[in-house]
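Not every chain of the complex is shown here; the ones you see sit where they belong.
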Amino acid sequence: MPLVQIKGISGVLTPEQKQDMIKKVTDAVLSVEGEGLRPVTWVMIEDVPSGHWGVGGDPVTTGQVRDMATAKQ
Amino acid sequence: MPLVQIKGISGVLTPEQKQDMIKKVTDAVLSVEGEGLRPVTWVMIEDVPSGHWGVGGDPVTTGQVRDMATAKQ
Amino acid sequence: MPLVQIKGISGVLTPEQKQDMIKKVTDAVLSVEGEGLRPVTWVMIEDVPSGHWGVGGDPVTTGQVRDMATAKQ
């Protein structure tokens, strides 16, 4: 019964990464909830256009998220 | 920048399981997105009251979800 | 696969009315989508506390919604 909605900025993930995300998040959720709920576990990914998502008032772009994602820790 | 909203029926998970869920789903998301986004990865859990969530028109209860979760595969 | 989320102000509907709402909205959705999707049609009802929902800047209360609902047309 868990419903998982994931929002990110469009253009950051490839279609393959989105499929991978759906699979891995489903597995993570079921490792806590119990495998019996797999048939009723929904995970959806929704893209927000570049520039439509502000942090502290400043819109964030696809390029900025990509740079953050791959920054050296 | 990923935002993850998880909805489930209230009373199914303990507070400890919810903390575990937040941690595991965050890790799953970042394994795809890249660890650089950890500080801007939000995961929130929202409970829907027992009986407020219908599947095919029939409300589902906390007890039914618990039974499904632990059913033998 | 349709997911329906209904938000209303808490205290307006009884538990019986919420069950009725889930049933009737599910039927309405499936009359358009096709009955084959019944097992994957989810309808959830979420209450927003009285005073937490503003229209034009003014918070609306449970009592005001009840009055509107039963007003003569």
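All chains are identified by letter, namely A, B and C, in their written order; residue positions are counted from 1 within each chain.
Assume a contact is a pair of C-beta atoms (placed from the backbone, for glycine too) under 8 Å apart; a residue touches a chain by one contact, two chains touch by 3 or more.
Every value quoted in this text rests on a predicted model; they were computed, and no experiment measured them.
> Tell me, please, the full copy count of this complex, given that what is shown in place amounts to 3 chains.
In total, this homomeric complex is made of 6 copies.
What we mean here is this: only the chains that are shown with their structure count from here on.
> Would you kindly tell me how far, in whole Å, the mean C-alpha position of chain B lies from that of chain A?
Centres of chain A and chain B (C-alpha means) sit 14 Å apart.
> Two or more other chains touching the same residue: where does that happen in chain A?
Residues 3.
> Can you check the complex and tell me which residues of chain A touch chain B?
1-9, 12-13, 17, 20-21, 24-25, 27-29, 31-37, 40, 53, 55, 60, 65, 68-71, 73
> Report the residues of chain C in contact with chain A in the complex, numbered from low to high.
On the chain C side, the touching residues are 3, 42.
> Contact residues on chain B for chain C in the complex?
For chain B paired with chain C, touching residues are 7, 48, 51-59.
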